[in-house]
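For this depiction, one protein chain was excluded, whereas all remaining protein chains were kept in their positions.
This part shows subunit A:
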């Protein structure tokens, strides 16, 4: 008798999960270490079980739901997949959320009276924050690249002025997600309405964007640290987004 080889590999599942993003941190749940296990089993080798974990029991349940339900959709999209089980471990709402997932319920079906409409607005808010942070990273890197450039110059920077690389790619991805202009001559600095700010609002728009970036990066760093405290060894599963502040990393001291 020969062993049945799984038709789906663990790597296929993890690749699919790479597309699932923590909306608050704008990073893949795989890079954050939130995927605690992936197993492929069943007689056909097509059934998948994934366990997810978060930095605290009290991470916000609405964001937890967005991640686990996105994970469910992503794994279901793997070609040839059979039965899919996704479970969130050790969360104050694990029971409620896992029951909802098992019953194939949506947000409202899972959270009942606490869910009014949908999480679409929440998701959109964090898509905008993700774009704002990416925009600030690109512009701050641009200013720092040349001692003759200052913050006052950022209004004139166009997409084609940004050097090729991680920051520009990340910005273009987030622009595409929001339907913002991708033309090479489009200004990089955009206000909350998606349009270039007026001349007197340039400095404020840029500083506001910085507070968003500081917040998102700081939260991501703290969440990774808490995950490591809660699940010793989970740091091995984490991939850090490189900081734009190369000279002074977000160091962790003992």
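By our rule, contacts are C-beta pairs under 8 Å (C-beta built on N, C-alpha and C of every residue); 3 or more make two chains touch, one makes a residue touch a chain; residues count from 1.
Everything below uses one rule, namely that contacts and distances are computed from a predicted model.
For the chain that is left out, the UniProt protein name among "ABC transporter permease", "Amidohydrolase-related domain-containing protein", "SMP-30/Gluconolactonase/LRE-like region domain-containing protein" or "non-specific serine/threonine protein kinase" is "Amidohydrolase-related domain-containing protein". In the complete complex, the hidden chain is touched by one of A:174, A:221 or A:241, namely A:221.
Only one of the listed residues, A:61, A:100 or A:197, touches the absent chain: A:61. Within the full complex, the residue among A:47, A:87, A:151 or A:237 touching the omitted chain is A:151. The missing chain lies against subunit A, touching residues 24, 55-62, 92, 111, 113-119, 121-122, 125, 129, 140, 143-144, 147, 149-152, 203-204, 207-208, 210-212, 214-215, 217-219, 221-222, 225-226, 228-230, 245-254.
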